[in-house]
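Take a look at the structure below.
All protein chains of the complex are present and in place, except for one that has been dropped.
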Amino acid sequence: MTRDLVVQFLAQGAQMAFVLLIAPLAVGVVRRVKARLMRRQGPPLLQAYRDLAKLLRKESVIAESASWLFRSAPYLIFALTWVAAALVPSFASGLMFNWAADVVALVALLGAARALLALAGMDVGTSFGGIGSSREMMIATLAEPAMMLIVLTLAIAAGTTRLAGVADFFIAEPFGVRVSLALSLISLVIVALAENARIPVDNPATHLELTMVHEAMVLEYSGRHLALIEAASHLKLVLYLSLLICLFAPFGMAPATAGLSGWAIGLVAWIAKLLAGAVLLGVWEVSIAKMRVFRLPDFVGVAFVFGFIAILLAFLTRGVFA
Amino acid sequence: MIHAYQLVVLIPYAAALILVAVPGYRVGATANVIVSAATFAAGLWLVAGESIVGDYAIVDEFNIVFIAINTLVGFTTALFSASYIGHEIETGRLSPSFVRFYHAMFQAMMGSMNLALIANNIGVMWVGLELATLITVVMVGLYRTPQAIEAAWKYFILASVGISLAFFGTILIYLAGQPALGEGMPAMTWSLLQAAAARMDPAILDLAFIFLLIGYGTKVGLAPLHAWLPDAHAEGPTPISAVLSGLLLNVALYALLRFKMLVAGQPAALDPGPVMVVMGLVSLIFAAFMLYQRRDIKRLFAYSSIEHMGLIVFAFGMGGPLANFAGLLHMAMHSLTKSGIFFAVGHIAQAKGTQRIAEIRGLSVTHPRLAVVFALAVLAICGMPPFGVFASEFLILTTTFAREPWLALLPAFGLLVGFGALLMRLQGTIFGEPVGPAHRVEASSVPMVLHLLLVLAAGIFLPPLLVAWFQRAAELLG
Amino acid sequence: MRGPALAFVYPLSALAAVVLGVVDLQVLLSGGEAATRLPIGLPTIGFHLRLDTLSAFFGIVINGGVVAASLYGMGFDRVKELTPRVEPLFPLFAAAMNLVLIADDAYAFLFSWELMSLASWALVVARHTDPECRRAAHLYLVMAAIGTVALLFAFGGLAGPAGGYTFDTVRTHPPQPMVAALVLMAALVGCGSKGGLIPLHAWLPLAHPAAPSHVSALMSGVMTKVAIYGFVRIAFDLLGPPAWWWALPPIVLGAMTAVLGLLYAVLDRDLKRVLAYSTIENVGLIFVALGLALAFRANAQHAAAAVAMAAALLHVLNHSWFKSLLFLGAGAILHATGRRDLDGLGGLIHRMPRTAAFFLVGALAISALPPLNGFVSEWLLFQAVIAAPALPQAALHFASPAIGAMLALAAALAAACFVRVYGTAFLGRPRSAEAAGAHDVPLVQQAAMGGLAFLCILGGLMGSVLAAALAPVLDKLAGGALPGPGSGPTPFSLIAFDPARSIYDAPIIALFVAIASLTTLIVVHRLSERRTRRGPAWDCGFPDPSPATQYTASSFAQPLRRVYGAAAFAAQETVVMPPPGDIRPARFSVVVVDHLWRAFYAAPGRAVIGLSERLNVLQFLTIRRYLVLMFVTLVILLSIAAVTT
Partner (left out) sequence: MSQAYEISHLLAGVMLVTSFALLYQERVAAVLNAFAAQSITLALAVAWSAWSDNRPDLFITALIALTLKGIVIPVALHRTVARLGIHREVEKVVGVGVALMVGLALTGLAQALVLKVAAGMASHAREELALALAIILLGFLMMIVRRNAVTQVVGFMSMENGLILAATGARGMPLVVEVSVAFSVLISLFVFAVFVFRIRERFDTVDLEALDRMRGDRR
């Protein structure tokens, strides 16, 4: 009994470790793919790890006007994102603690990280920080309603808001409410792009001040703080990828009861899907241009519309729960 | 052996004769207070005693309340004017001889109103009411400024026409009662008419009620018969304004209600309810709107009296035990509160040396106590707890909604519009930076505080005796 | 009435509130109730009082707020803070609110309700020399009167023509369906006008800020809850079994209120007004939850009804905590800098660190961010919305996604709004001399804020415990309750419906975050370069010492205004660019139109004044014309008598 508990605990810990370790790799893959498609050599796959290490080694310079909030925010942001990522079922669905937060709570955790980041952006008192924070929060107001609609669709279909539960549901009967699921897949992808500050919403590679959102907020950070922020954004990318995976491509994921072997299979499948997702993201990002900030409502609006249609369809072909 | 019901009439009339002769306004004022106190005592004696039905006098559950209020407010007003009139002489608005005249007239007026209240004979009641009216006409013109004379003259004309119509109505009641009660006195005696109501001629009864509604309604101040009221209140001496709003309107309404009892007693007659509802609503809403344009503080509260009379008539028009009860309660509360307000207004006018609202500011800074009393009184008349008006308005609106949901919107609308205006004026007068002079106030603040306390007490606890009277009267009113 | 005579007002009211709160708590936990009848009030009916679990719960909410406000009041400089106009009324206000909760007949209820309005009116107009205050107070009391009239109607309908005013009578004789519908609408107007439901909200952002800050805290954090109580009492207790469509008005109005309230808040520059607008938003959320509870109850889905009702009640409690906290914080800022305009503040986190910390807790809590208390109720509310598609009525189906989206939007806007507030008020660099010279408030006031902040955190972690404590109330109102603590993985996991369906376990998550951040801290400090250098802001290489270069509240609002303003307020930006070579600065201006104000306040006001001017002619007629009026009236009545038989 206790041994079982220990195993469970280790598995949970392992997932935390995995997401943390694989995140920079995923980012590296994206960058590499983009570079290659642009006929560039591109950075080595492990560059992201090196960057983090380098940042950690550097001393951090903090503006005089910065407060304790500026210094403590990175740790919290990193921790929140990490925990959130660890609660999304990755290689196995029934892990020890991933009941602790359902989708709603998960989104809220990310929201907390976002709010802290935006506050940190305002802390030094520069114009760029303000630009970044205000735009970030604006984008969030566009993304969250769409996210809510997706959650609603899934809940209608699977009868639960627990990710593990949804995953189990789709593993059990892979041919669920298909059209509506496809639509909500699209809108979730759009939301993910917006949340992760990817093209066309934001350009992670940019340093043209007036167009940037995420980068503008972290402009004042350096050294270890910047490292944490970067790591957090990597984690967020992985989080959304594995969210997409767990909701729309859960096959291969180990059920709660599976033993070590099942977990191994699940892990392989998960990493494979994750990297595939990264590749797709890279392809997408080179094939489209960044939008002007105030075109975003139209773009994310698409997610909203699709999400809404998805629900209306789900009403027609649904398994009602009560 | 002389009885209390004779006293409440005789004391004032006798006093009037004496006071004409009393030189020196201080003595006169004191005598006025003492006499009014005596009348009040007689009134209380009546309250203590059981009901009386004589040939000429009647004291029953219905009018006892109004006799009590009448004598009480008469007393408090005398008290107020005793301290107020002195100031009027110092400022030279009145000469001592006029004050002497004023005191005599005051007592005569009180006597006439009491006469109208206790009369068991529709003719005598008519006489008393008209006497009171004509005396107030003279009082309104007391200052002899062009405005005062103009107001008095207008009051005189409209009142006289009202008098004539009311008299015609009285004749008609007699004619209606004649078949049942035969010729002579019986057909003019309340108690008998009340008993024989069912056998009275319905058609004449309708006709009579119309004339009485217009005739006495003019004195009640129902729109569109109200025209005399605001100016009379604004131009007369403040104690008279208090008596007008507090008592005369009530007495006129009392007369009207007596006749409504007769009509209610005759099923074949037309139901006066709808007419009263309409006239009440017209007065209520019209007056509420008129409040916004007022510049003179006394005229402001005169219009608010019209508003409340409208509400009361509306309640009686709705009829039914609850609404009638509420109407009676509101009559009592209104007369106490409104006369209290006029006392306060008198203080304010003395403190600031003007009645123009625009020149009254920041009383809460210059005269905190006065401001508190005034504010409480105004909020009370607006139907705010913990004052009695809240209880009556509560009953009126809830019962109306329970019976006629959509109709209830109209009185509510009127009350809200009026509230907006009064609150605006209240805030304007007691708040803000004070401007203009800030004299010491000579007049005694006992009367207004007393009235406020009574209204407060009524809001929190109504004596069972009073409730019993009201309920009995309410069921007579049908 | 000044000086030492009143020095004890705040301590005594704090003490009294503590005692009452304890009594309420005891009643809530024991599930018992106490009733009495005083021989005052309406003749033959009397003044009925009853303390049942529902009243007890709201009593806890209210007395908690009163305690905090009184503590805060103790810290006042009694010379400056115009005490004679505030102190006598403060206890009256608190007492009236408590009285409303225990009133057990229509008269007692409205009596205390109106007393509450009156007392708060006097408090709002305490700064009477400021014309804005007077205007706010006037609008406030008029709106309160409208609400009272609506409630009069509601109770009139409940009591019926016979006048059965006691709540017991009403419960035994519930009104006819048609009447009941009217009553519900009247109650919605009556309580909505006090709670700030659009379009009855406009007084709130004017009146709440006008009052002294601790009174603002009471009005915004607590008095609005009395309004909620009124609606719950009428709709769930007195009105009898609900019809499903009763749910629509509160849900739709509530959702619109939530979104619009925040849009107002995001665009406003006055700190206290922003807070007041966000109160409107939260009241909207609560009304949505109540509407859902009605819908579920009408369809006998008691578990879901319990979830929705729990969301409503917990949000009542939570909002009373963080909104009071935020208003007290705003009061502290006002006290320290004398300013309420966000664009004049900044950098206060350095000058008043404690207040800044407490305010941060409040801001994060009101943004519904885990693991604070705001999120607990928000989570339950979302669970209720997610359950809405299970309702049989098509109207509610198709409403549910719209509602969910609007609530999500509201949540995101709330976060944006309070990042904006905190970022401009406390972070960055001071934008004015006052802000630069600010100092933290007295200890007792810090204690008041600290206590509330602590409650916000505790409530966030112990949400499940609170929900369990609510069980008797939920059972009474919704006919169900949340799954108890035992049924979850841990005793503290909050469960909607059943563990398999949705769990939120705040302590676990908090624990995870704590462990994660601590380990990160330690690890990073182990392996990384620990040196830190202070330098000028980088700012892309062009740091500008002038604080004017920072983002202001207005500039922070710009993206949101661009996205939502055009639709909501017909917001228009105009840039006047001088021709090339002209050295005049370019001018930027924004026009924002408050349609609601125009339609529901300005227009009626104009109508009343205009009509009164028209009618005023009747004051200036000649005597002969008055006689004509009299004559015409007479003839009309005579003609009526002539034709009717």
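In order of appearance the chains are A, B and C, and numbering begins at 1 in each one.
In the analysis below, a contact is a pair of C-beta atoms (placed from the backbone, for glycine too) under 8 Å apart; a residue touches a chain by one contact, two chains touch by 3 or more.
This one's a predicted model, so the numbers in the text were calculated from it and none came from an experiment.
Participant: Of the chains you can see, which ones touch the chain that is left out?
Facilitator: B, C
Participant: Which of B:I18, B:I52, B:L175 or B:L407 sits in contact with the chain that's absent?
Facilitator: Here the residue in touch with the unshown chain is B:L175.
Participant: Among the options B:V22, B:I69, B:I163 or B:L311, which residue touches the chain absent from this view?
Facilitator: B:I163
Participant: Kindly state which of the options B:I85, B:L117 or B:I204 is in contact with the chain not pictured.
Facilitator: B:I204
Participant: Using the touch definition from the top, which of B:I18, B:I34, B:M185 or B:V365 touches the missing chain?
Facilitator: Hidden-chain contact among the options goes to B:M185.
Participant: Touching the left-out chain: which of B:E88, B:E130 or B:E393?
Facilitator: B:E130
Participant: Would you write out the residues of chain C that touch the absent chain, in ascending order?
Facilitator: Against the left-out chain, chain C lists 616, 619-620, 622-625, 627-628, 631, 634-635, 638-639, 641-642, 645.
Participant: Could you pull out which residues of chain B are in touch with the chain that's been left out?
Facilitator: 123-124, 127, 130, 134, 146-147, 149-151, 153, 156-157, 160-161, 163-165, 167-168, 171-172, 174-175, 178-179, 183-185, 187-188, 201-204, 207, 231, 234, 293-296, 299
Rule of thumb we're sticking to: only the chains that are shown with their structure count from here on.
Participant: On the document's contact criterion, could you list the chains that touch chain B and likewise touch chain C?
Facilitator: For chain B paired with chain C, there are no chains in contact with each.
Participant: Looking across all chain pairs, point out the one with the most C-beta pairs in contact.
Facilitator: Chains joined by the most C-beta contact pairs: A-C.
Participant: Quick one: point me to the chain whose Cα centre is farthest from that of chain A.
Facilitator: B
Participant: From the mean C-alpha coordinate of chain B to that of chain C, what's the distance rounded to whole Å?
Facilitator: 44
Participant: Report, in whole Å, the distance between the mean C-alpha point of chain A and the mean C-alpha point of chain C.
Facilitator: From the centre of chain A to the centre of chain C is 34 Å.
Participant: Centre to centre, by mean C-alpha position, how many angstrom separate chain A and chain B?
Facilitator: Each chain reduced to its C-alpha mean, chain A and chain B end up 78 Å apart.
Participant: In chain C, which residues are in touch with two or more of the other chains?
Facilitator: none
Participant: Using the touch rule from the top, collect the residues of chain A that touch chain C in their complex.
Facilitator: 16, 56-65, 67-69, 75-76, 78-80, 82-83, 86, 97, 99-102, 104-105, 108-109, 111-112, 114-115, 118-119, 121-131, 133-135, 137-138, 140-149, 151-152, 155-156, 159-162, 165, 209, 219-220, 222-224, 227-228, 293-294, 297, 304, 307-308, 311-312, 314-315, 318, 320-322
Participant: Tell me, which parts of chain B touch chain C in their complex?
Facilitator: Touching chain C from chain B are residues 153-154, 157-158, 161-162, 165, 206-207, 210-211, 213-214, 218, 224-225, 227-228, 230, 270, 275, 286, 289-293, 320, 322, 362, 364, 379, 382, 384-386, 390-391, 394-395, 397-403, 405, 408, 412, 415-417, 419-421, 423-424, 427-428, 431-433, 460-462, 464, 467.
Participant: Sort out for me which residues of chain C touch chain A in the complex.
Facilitator: 301, 304, 346-347, 349-350, 360, 364, 367-370, 375, 378-379, 382-383, 385-387, 389-390, 397-398, 400-401, 404-409, 411-413, 415-416, 418-420, 422-424, 427-429, 489, 493, 499-505, 508-509, 512-514, 516-517, 520-521, 524, 527-529, 531-540, 543, 547, 549-551, 555-560, 562-564
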